[in-house]
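Left out: one protein chain. Kept in place: all the others.
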Amino acid sequence: MRKILTLTLALIGTASASTITVWYAGTFQGHMDLVNKTIVPAFEKANPGVDVRVEFVPWGDLSTKLNASFAAGNAPDVFMHGAAATAGFAANGRIVPLDSYLTQIDTKDFGKTLNQGQYLGKKYMVPVFGAGRLLVYRKDLFQQVGLDPNKPPTTWNTMLAAARKLTTRDSSGRIQRAGLLLDSAGTNLQQVYASLLWQAGGDFFDDANKVVKFDGIQGIQALKFMQQLFDPQTGVSPLGEPVSPVSPLVTGRAAMLFAVPDDLTTIKVNNPDVYAKLAVAPALKDKEQATLYSFSGFFLNADSKDKADAWNYIKFATSSKNLEDFNAAAGNIPPLQSLVSASFVKSNPILQSYIQNMQYAVGNPNVPNWTKMRDILSVQLERAIYGKASAAEALRTAAQSVKRELPK
Amino acid sequence: MIQKRWAVWPFVLPGLLYLVFTHLAPTLYALYLSFTSYDPAQRGGPEWLGLDNYARLLTDPQVARALLVTAQFAFEVIPLNIVFALALALLLNAASRRLSGLRAAFFLPSVASAVVVSLIWLWLYEPTFGLLNQAFKAVGLGPMPWLSDPNWALHSLVIMRVWRGVGWNAVIYLAALQTIPEDVKEAGRVDGASDWQVFRYITWPLLTPVTIYVVVTGLISTFQTFAEPFVMTKGGPLESTTTVGVLIYRQAFEYGEMGLASATSFLLAIVIFALALLNFLRVRRAG
């Protein structure tokens, strides 16, 4: 009915109605319900004359749809994306620096999360939710093999020792249960490597993002450690475990793995008995204690014809109340410090652990062409763990290609 | 009879004009883009590069690899498809008429969407509780690393593709088999030929036009394969299922290299065209 009404109004031209389009990334049902049934109606009520058209785009399809809409010039006024996309869009002038708008909100409460969307000193993203990668393990399996379920591993060596104890093999020597299951391809492989790299005291680039550093001594150390984890004879993870609809923690294929909070929410809903046996280890330490955290948030399109209303929507959707509801829906990490004591966090010890470990958070580098660099690196990491190249050789090859993608 | 020249245009023009603007224009534009550097997210628009993209493609080991993977996929799928389709067609031709209702069943895989089929097979290939490994376990065979082993993943995609295409091609073969007069084969048998010899020297040569058709449509569809590896393996492990289709998609939509993606597409089109032409020429010489 409302749609017909808006259409009629638009046709007779009486309303000075403005329409803004907003793309949310991800299609979690709880998020869609919250936005469609609560946030947008409340916003439209508070801002008469503004019509918000929301679309939920699956993460995997987001780049495709954005690229096409930029090419044709009909990109949404507001869109959600991961922080690592900031540099690319900012360098191309596709998004607006938000510094002048940010004076209107309580930026202190966002703390350091606002810096994730920073490029060349300007802030482009208002964070909505976060994810971190921590070691999650099955307490019951720890007990079974004589490990103390209340003393999770904290260093590379203790993790490897525990994983070896937890690994079981069949008669032909194939791993039946991985002590520590790792993805051996793609973004997940790169993300685990990133954490190890930082733990070894290394980094992808220098501070100005001009010089490639991951092929240095710390990078090689991190990759060599990964090779150990995947070693066919003495390793703790099989190569090439494919995606499965059921988490390996549930099927018993894995005793430990690196997970983001979303993964655990799924287990909580479908297999509550297994969920009760899970615990989270603190961020690992080699030289440094560090792990990957990344936030996703809203960006404001530079071509938006109604930037004032678009910003108003961002401001409204990232109010403390709305962020609380949004993060409670899927059990994500809220970007606001004030929400650390919210009831959905307090009732969720696993989420609490993720929030506590945010003090060790490091983000992926914010450079243009990051997606491509990430893929180049993943391919070479994969070669190294399959034994097709030495750690040094794989990283050198990756570094050479990545250098060509860095802005001059 | 007086032929009015304009009388043909109401038939041809709407279709051709439509193709001009929905196919020819985008193709020409893509051809232009293949000589440029174009990132849709960039504001500047396309920048002329001349032949740089093509030069890059010809020296890029990743492109060569993807072409090899694609060719291997095609040359495994097409012969297997023909063998199974022909076997099924011969069976259907000889089976009791009551079973002809089953033909619809053989078609189902080829008309179901590629994404749906990929999802179904992702479940079948699931290492521990997938139907296939459960069946293997029941007969005492170890779990197969269907999609996780770089030496196996492409073959697993081949199996799925053959499963998908056999019914379609079998019906085409069946129709052709039914047009072969029984007395031709009978004459062979009278001369003392075995069933195999009748098939080898009489039936098979008569099926040549159908085989050509199956090969050419097979070349076009297998060389453009994208959905199955994209949904099931993302091109891995170790790039072992990165077909040219997957590579083009990454270039165009993930890396913002539309110009390079266009050049790769035309390279692929040339390869398909050359192979299809080769096939036609071979037949023309033979027949």
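A and B label the chains in the order they appear, each numbered from 1.
Just so it is clear, contacts are C-beta pairs under 8 Å (C-beta built on N, C-alpha and C of every residue); 3 or more make two chains touch, one makes a residue touch a chain.
What we mean here is this: contacts and distances are computed from a predicted model.
Within the choices "N-Acetyl-D-glucosamine ABC transport system, permease protein 2", "Cell shape-determining protein MreC", "Cation:proton antiporter" or "MlaD family protein", the name that UniProt assigns to the complex's undisplayed chain is "N-Acetyl-D-glucosamine ABC transport system, permease protein 2". The omitted chain makes contact with just one of the residues A:I20, A:V192, A:V236 or A:V250: A:V250. In the complete complex, the residue from A:A46, A:V211 or A:V269 that touches the missing chain is A:V269. From the options B:A104, B:L141, B:A187 or B:L278, the residue with contact to the unseen chain in the full assembly is B:A104. The missing chain, though absent from the display, is touched by one residue of B:A95, B:A187 or B:L278; that residue is B:A95. Contact with the undisplayed chain is limited, among B:L51, B:L68 or B:L131, to B:L131. Where chain B meets the missing chain, the touching residues are 1, 3-5, 7-8, 10-12, 14-16, 18-19, 21-27, 29-30, 33-34, 40, 88, 91-92, 94-96, 99, 102-109, 111-116, 119-121, 123-124, 129, 131, 134, 163, 166-168, 171-172, 174-176, 209-210, 213-214, 220, 224, 226-227, 244-245, 248-249, 252-253, 258, 261-262, 264-266, 268-269, 272-273, 276.
The chain not shown here touches chain A at positions 21, 26-29, 53-56, 58-61, 64-65, 67-69, 71-74, 245-246, 250-252, 260, 262-263, 265-266, 269-271, 274, 330.
Basically, only the chains that are shown with their structure count from here on.
Contact residues on chain A toward chain B in their complex (touch as defined above): 63-64, 66-68, 70-71, 88-89, 92-94, 172, 174, 184-186, 238-246, 251, 253, 369, 371-372, 375, 379, 382-383, 386, 388. On chain B, the positions that touch chain A within their shared complex are 39-43, 122-123, 125-129, 142-143, 145-150, 233-234, 236-239, 250, 252-256, 258.
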